[in-house]
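Submitted below is the structure of interest, expressed as structure tokens.
Showing chain A:
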Amino acid sequence: MDTLFFYSFAVLTLLGAVLTITRKSAVHSAIWLIVSLMGVAGLFLLQHAEFLFAVQIVLYIGGIMVLFLFVIMLVNLEEAAREAQFNKQWWLALACALIIAGEVFFVIRRGSDAFQLPPSVAPAGQEGNVQMLADALFKNYLLPFEVASILLLVAIVGSVVMAKKRI
Partner candidate 1 sequence: MDHLLSLVVFTPLVGMLLLLLIPGSNKQLIRYWANFVGLLGFVVSLPLMTGFNKGQAGYQFYEHADWIPSIGATYTIGIDGISLLLVLLTTFMGFISILCSWSAIQDRVKEYYAMFLLLQVGMLGVFVSLDFFLFYMFWELVLIPMYFIIGIWGGERKLYAAIKFFLYTAAGSVLMLLGILLLYFQYRAQFGVYTFEIAKLMNTTMPLDIQRWVFWALFLGFAVKVPMFPFHTWLPDAHTEAPTAGSVILAGVLLKMGTYGFIRFSLPLLPKASIDPFIVQVLAVLSIIGIIYGAMVSLMQKDWKKLVAYSSVSHLGFCTLGIFAMTPNGLTGSVIQQINHGLSTGMLFLVVGVIYERRHTREIAEYGGLAKVMPNYAVVFAIAMLSSAGLPMLNGFIGEFTILAGVFEINKLWAGLASSGVILAAAYLLWLYQRTMLGKVTNPKNEGLKDLNLREWAIFTPMIALCFWIGLYPKPLFDVLEKPVAQIVERVRPGYLQQQQQKLEAPIPAAAVLVEPRPAGHAQ
Partner candidate 2 sequence: MTDLYTATDHFVLLPAIMLALFGCALLLFEFVLGGRDTRNWLMSIALAGLGATGWSLWRQQVEINKGIDTINAFNGSVVVDGFSLLFNWIFLACAFIVLLISYRYLEIEGEHHGEYYGLVLLAQCGMFFLATGMDLVTLFIGLELMALCFYIMVGFLRGQKRSNEAALKYLLLGGFSSGFLAFGFSILYGLSGSTNLHVIAEKISGRSATDPVLLLGIATTMVGLLFKISAAPFHMWAPDAYEGAPTSVTAYLSVGSKAASFAILLRIFLVALPSAREAWLPVIIVVAMLSLLIGNLAAIAQTNIKRLLAYSSISHAGYMLLGLVAGNETGIKGIAVYLVVYTFMNLGALLVIVAMRRADIIGEDVDEFAGLVHKHPVYAVFMLIFLLSLAGIPPTAGFLGKLYIFLALIETGHWGLAIIASLFVAVAIYYYFRIVRSMFIRTEASETAAPPLASSWGIRVALGITGALTLLFGIFPEPVIRFAQESLYR
């Protein structure tokens, strides 16, 4: 069952991603991005990261995407949509991406013997995931958490400074 879910979420993710970067209209791209991110969220769920699943849905899909759509409306992409969507180097980029994919594949194939992880620890119980997360977050990762808050503050201030006409 997990397998099936994994494949469907994986396909959803990748398909969404591909469509994101190929759609002509930015709005369509944004929607497909949502689809892709939801696929990722599904993968999170499969790995028993319920809290992150929630974060992904709420924050990303609810937050970032609104922001994107907002900007799309703001900067009026009508004209941009009429022009060519890909730049002149797309074929080169595609070739590079394929080569890298090939390389990764090759590396992994060749060194599959070496590809060993430490033995897996028994999966944590399904219950209490959020609690454990909170525990870790506020004990071990208290510092990054605080820093992240500054980061967000900077982001807020920064985007305001940038976007406002006059300050």
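In this section, contacts are C-beta pairs under 8 Å (C-beta built on N, C-alpha and C of every residue); 3 or more make two chains touch, one makes a residue touch a chain; residues count from 1.
These made the cut because all candidates are chains of the complex that A comes from, given by their letters.
Values in this document were obtained by computation on a predicted structure and should not be read as measured data.
Engineer: Which numbered candidate touches chain A here in the complex: 1 or 2?
Structural biologist: Only one candidate touches chain A in this complex, namely 2.
Engineer: Which stretch or stretches of chain A touch candidate 2 in the complex?
Structural biologist: Its residues touching candidate 2 are 104, 107-108, 110-112, 114-118, 121, 138-144, 147-148, 150-151, 153-155, 157-158, 161-162, 167.
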